[in-house]
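One protein chain omitted, others in place.
Chain lettering (A and B) follows the sequence in which the chains are written, and residue indices restart at 1 in each chain.
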Amino acid sequence: MAQRVLEQMKSLEATRTAGGNGPRAPAGNGGGSGWSREEAAPAATVRVGLWFLLTAVTMLFIAFTVAYAARRTAPDWAPIALPPILWVNTGLLGASSATLEWARRRGRRGDAAGVRGGLTVTTLFGAAFLVGQIAAWRELAAAGVFMATSPHSAFFHLLTAVHGLHLLGGLGALGYALRRTAAPAPAGPVLGGEDLTSAVLGSVAIYWHFLTVLWLYVFFIIWS
Amino acid sequence: MAHVAHAEAQAGHELSFWRKYIFSQDHKVIGIQYALTSMFMAVLGGLLAMFIRLQLGWPGQSWPLLGRLFPSGMPDGQMNQAFYLASVTMHGTIMIFFVLTTLLTGGFGNFLIPLMIGARDMAFPFLNMLSYWLYPPAIIILLASFFVSGGAAGGGWTAYPPLSALPGAAPGSGLGQTLWLISLALLILAFLFGSLNYITTILQLRARGLSMMRLPLTIWGLFVTAILSLLAFPVLLAAAIMLLFDRIGGTSFFVPAGLLIGSVPVDHRGGNPLLWQHLFWFLGHPEVYVLILPPMGMISDILANNARKPIFGYRFMVGSIVAIAFLSFLVWGHHMYTSGMAPVLGTAFMTTTLVIAVPSAIKTFNWLATLWRAKIRFTSAMLFALGFLSLFVTGGLTGIVLAQPPVDIYFQDTFFVVAHFHFVMASAAIFASFAGTYYWFPKMFGRMMNERLGKWHFWLTFVGIYATFFPMHYAGFMGMMRRIYSPQIYAHLQGLQPLNVFVSIAAFVLFAAQFIFLYNFFRSLFRGPQAERNPWRATTLEWEAPSPPPHLNWGETLPTVQRWAYDYSPPDMAEDFQPQAAPAAVPTGRSREGRGDGGHAR
Partner (left out) sequence: MPTNDTTSGTRRSAALLGIALALLIVAAVVTTLAARSRWWLPPLASAQGRSIDQLFIATFGIISVAFVLVHGLLALFVWLYRDRGQRASYWHENRALELTYTIIPAIVMTGLTLSAAGLWSRIHSAPPPQALVVEVRGEQFGWKARYPGPDGKFGRIDPRHYSARENPWALDPADPAAQDDLVLDISTTGELHLVVDRPVEVRIRAKDVLHSFFIPAFRVKQDAVPGMVTSIWFTPTQTGPYEIACAELCGPLHYIMRGKVVVQTQEEYDAWLAQTRS
């Protein structure tokens, strides 16, 4: 019975690619054992969803930016001294993006252990970044600068908190990737030419690098 | 995994009750969950409207029986001011976010998108489930706010600070306002997850041959709406987070320096109340299109089907949906003509607003042209669709008055505005939802609704809506402000009371008439006659699936689309419709009847 359904799914995939001006989802060429969640959402579809997610997050930060830009021009604007640990955090996040890329490259060579190692280090860097951000808050608090102290500190706390929440989601995604890639890799390319590891890693990487870039942006506007 | 697991279950053993009906990942179940929950909220929102009308019809009157039910809001049966404002605020909030947005996108969108594009499910079924399951917690938080000290939020659905930012400013600005913001933030997340899914599904999972320019207008409406939501809701989320910071963290994004509540100085400095209004309406205006674009699409399909005639000007229809959506991001300032915003901005926003009237007019005339030389079948769905047309026009036209800043000076924040948006947005969207329910009910539940009751429902609702909301224009002419507990102390509002009494009675009748619908709905659910696969003889894909469609919607093969969605009464064909998926070689329905259903015989 199940076999029949699998056949159906396969023909579904085949139909999809065949559609001329219609769907653009790639074909899964199927494989008896390799069926997974990604089959319901092939890699290209995940990517499309991902880009729209990033659009939504971007809108969120555009809204904050507009408010920030408007507020900064007021005569009572007084910048606070930002804790230097932010530079360390920036380095950590940058490093995490680099190790993630490294893991992806390992994955392309079929080095499962390398992938796992790279992902673990990336996760640790990411977590360290968050700890560093909290340390920055505490450093400010120790200096008597709280959320409500000045407009600048309000925006600093707002932007770092919201960015941090998104990063927490990114850590979850890394954890997911770690779990997915830990399973024995299905043989051959199953997802429209991409194998499972690179499909998962590719999607996670888009989100993670986006967060890194977003942080650079936040850091830039909040520092300058 | 999701699909296969389900498919296996379908083929072999059954899914557990929980996975099938509660934490389901099936778009049809999620759609129905969204719809039923929205219906429940609609009753609540309607009840709150009855409270509003009770007070405005008979200000200060005592209702001892109600007093016993609401001892804090109506001590001795007399509604207090805070309770009135909480009712207004919650009525607006519930109706806009918790009824119409959820029903149209979460309900109709979920149910219809995969079926109408020939997909087996949404692109991300798990995300879809998550989207629905953020909704009940949001409801619980919102309703809980009625019972906290100070009661529910009382700052209006627009929640303008500083009133909404300063807990000391009013009873409804206490914990109730915080809960309101949290609840809304949760619901926004639900909308965003939903929108991601709708967009991706429509872009990626369309059946073979179904190009974008062959999509039914319902899908176009839902697609563009999802994009609007995705761009606009994050901005409201940003504003809500900032307001929460102001309330809880003591920041001053929206609260300026030097304020005094009574004689108590407020410890904030340097914020700008207008910033909230800009952020809020940057969402708020697109939001009203979130509530009207799906109806426009649904109405187009229902009109064409019941007129047995192709929709007129399909390209212009698509173009105007896209144009309206694009322009809707450029008009938010028309809510702020008297806010203290720079006057040149008023001119700019007036221009964009009046530009939007043009695509709206195109749509109206296209619908009319669709009826020209048609063959109209007056089903309940069609009656509501025609009613939509009337309501949309009535409400849209008063928008032209409000779009002009000099005239809006007088009408801003009066009942003229209340009349305007209840026609163009509230009533029109509700009518489209009714039309959609009568039309797609057979597909959703495999049974037909009762047409007789449907017609009674239509007539009472149509007359009731005009009787309720049309006179509100006159209250607006007189200058009656909105959100006032009673107009009685004003000299310029003397003589208004008979009008308000009339409106209140009409509103009660209108509300009561909705129980005909509820009765019809739930009775038909169990007792309605079995529905055929395609009872309305419609062209679009959802009618290729059995009623109700099985898990994964289609049998072995997915439908393949041959033509556009509006081949009604094509020349040189005996039948008066040709389904989108009918093979080109076989001109009439006969031989494909079997093919469509064959795969589902289980």
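Here, contacts are C-beta pairs under 8 Å (C-beta built on N, C-alpha and C of every residue); 3 or more make two chains touch, one makes a residue touch a chain.
Just so it is clear, the structure is predicted and the values come from calculations on it, not from any experiment.
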| item | value |
| --- | --- |
| Which displayed chains the hidden chain touches across the whole complex | B |
| Per the touch definition above, residue among B:279, B:386, B:444 or B:506 touching the missing chain | B:386 |
| Hidden partner chain, touching residue among B:366, B:504 or B:524 | B:366 |
| Residue among B:354, B:453, B:509 or B:525 touching the omitted chain | B:354 |
| Subunit B residues that touch the omitted chain in the full complex | 80-82, 85, 154-156, 160, 162-163, 166, 169-172, 255-263, 265-266, 271-274, 307-316, 338-340, 343, 346-347, 350-351, 354-355, 357-358, 361-362, 364-366, 368-379, 383, 386, 389-390, 393-394, 397-398, 400-401, 403-407, 409-410, 412-414, 451, 455, 459, 462-463, 466, 470-471, 474-475, 477-479, 481-487, 489-492, 495-496, 499, 532, 535-537, 566, 568-571, 576 |
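Assume only the chains that are shown with their structure count from here on.
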| item | value |
| --- | --- |
| Where subunit A and subunit B are represented by their mean Cα positions, the distance between them in whole Å | 33 |
| Subunit B residues within the subunit A interface of the complex | 1-4, 7-8, 10-12, 120-121, 123-127, 192, 195-197, 199-200, 203-211, 230-235, 237-239, 241-242, 245, 249-253, 269-270, 272, 275, 279, 282, 556-558, 560-561 |
| Residues of subunit A defined as touching subunit B within the complex | 1-2, 4-6, 8-9, 11-12, 15-16, 18-25, 35-37, 39-41, 44-45, 48-49, 52-53, 55-57, 59-64, 66-67, 70-71, 74, 76, 146-148, 151, 154, 157-158, 162 |
